[in-house]
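The full complex has more chains than appear here; those shown keep their coordinates.
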Amino acid sequence: MENLISMRDLTKADIKKLLDTARKIESGEILPDLERKVAGLLFFEPSTRTMFSFDTAMKRMNGQTIIMSGTKNTSAKKGESFADTLRTIAQYADIIIMRSPIEGSARYASEVVDVPVVNAGDGANQHPTQALLDLYSIQKTQGTLENLKIGLVGDLRFGRTVHSLAQALSIYNTEFKFISPKFLQMPSYIKEDLKEKNVKFTEYLDMDGNIDDLDILYVTRIQRERFADPEDYEKVRGTYVLQKSMLENVKENLKVLHPLPRVDEISTDVDDCKHAYYFQQAKNGVYTREALIHILLGGE
Amino acid sequence: MENLISMRDLTKADIKKLLDTARKIESGEILPDLERKVAGLLFFEPSTRTMFSFDTAMKRMNGQTIIMSGTKNTSAKKGESFADTLRTIAQYADIIIMRSPIEGSARYASEVVDVPVVNAGDGANQHPTQALLDLYSIQKTQGTLENLKIGLVGDLRFGRTVHSLAQALSIYNTEFKFISPKFLQMPSYIKEDLKEKNVKFTEYLDMDGNIDDLDILYVTRIQRERFADPEDYEKVRGTYVLQKSMLENVKENLKVLHPLPRVDEISTDVDDCKHAYYFQQAKNGVYTREALIHILLGGE
């Protein structure tokens, strides 16, 4: 593992190693020491949460960060090429963590520089550390990644997160339920891919009656902007809001995940349930990112 | 002490402990080690100086910070609630230091998250670490907080700083002189409060002849915007500008304090006097904030 650009680059063994390392970091069994090491956080598209998570990960390992965010790259304004910007940052930083609105830009970066590159989201394409922290959260709460029933709810069409997660889970004999409005269903290319791999999935228009046998309920936001007609949005939105009352008959071990930020797709009365796990999930992101950086910088 | 939201939450013993700890940190007797600890600095209202002071405090103790300032919270733009933002940051940070234009927001934050919260200013309400560093500066220069004569000058009506300070000092048998234009006098509710506690105070319209028996002269800025008629401002402003010549007959031990930034209410010819103490006062803010963070994070 020299970079992390896409979940597709990771073998099952790679993922196991990452999750094991995250677990050891969380428990204190491993205490990485990145004193004097510097991560370059290049966030060409702002994302407070993801940046904080990486920033924290680095600092909890005694490392440091230098941060370029938004449009603050004054050299680019002077006409510097993207490749030159990257090559220059690579003279300063031991690892580059990059978020960009442009698909493929993280892959490109990894080909241009000699230091490890982590994709912290490249447009609609990939956000692999989100998938990793989701896997970590699932394994931590269920004790395993194998043979689980997992429901994905909300915008399954445009949601980068659920695409990565569905693909990542496909190697663990997962059984999926895809719950979404008709026009926001999981894209065909992902469903075809799952079929080829003999992964079981079914599609639903409604959570009602369809979540009681799940181990994981992964909720995502449906953006109003996806609807051409605002009335269509108002019609469906209630259907995809998780309420506490809907959790009465679910399995004991069910955990509700959400990539955050949440708007109103999970009612706040769910927050105190034992099933709510979305804030701990955010914390797991720090351990997972610590593990990744630790490994990419040569940690065993 | 689990949070610091308001000076009113602190007992005399709490204040003593804080100031003692600050003194020990300044002298090197205590050397807190916050390696791998992360403070979340949430400055929803920018304040360079206060942010630098907390940032420095954390780093001088070998700790780290993650900083959100101004309107940069991209999750809020996506519709995330304030409570969710706080809960998420609390997954990353060991302590939250928050400044906000909204009164009561620090108290609210402390009720929402499980990590300690420090109020770094919430609108016109409270700015307790400013009061603490003022107390520390007074004690350090006078050897005691008890039985002092303290003059507060300038805008006593709208000044959050002087309100907190007057209340904080009221338990130390202080004798106050309030010096201000008539319509910028100390508010009645504070004067009533002082009377109930049998605290002596007198009010003046002028510094002339009224500062020679003081131990501390605390100067604050009078903002032009407070005056409906600019001519009124021009009439009074000279009266409340401290000049070097006015310090000829003051007590040896008099120290001039100011919360900074100063505009022109202290003439620069005062800066070299032995009575000038406002820059050291800023430095004391670092020691005081170190002590506070150290204690809130479990330091003895």
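All chains are identified by letter, namely A and B, in their written order; residue positions are counted from 1 within each chain.
Just so it is clear, contacts are C-beta pairs under 8 Å (C-beta built on N, C-alpha and C of every residue); 3 or more make two chains touch, one makes a residue touch a chain.
What you see is a predicted model, and the numbers here were worked out from it, not measured in a lab.
Counting every copy of the one repeated chain, the full complex in this structure comes to 3, with 2 of them shown.
What we mean here is this: only the chains that are shown with their structure count from here on.
Chain centres here are Cα averages; for chain A and chain B they lie 42 Å apart. Only residues 46-49, 52-53, 55-56, 59-62, 260-264, 268, 279-280, 282-283, 285-286 of chain A touch chain B when the two sit together in their complex. The part of chain B that touches chain A in the complex is made up of residues 35-36, 38, 40, 64, 66, 68, 72-76, 78-81, 83-85, 87-93.
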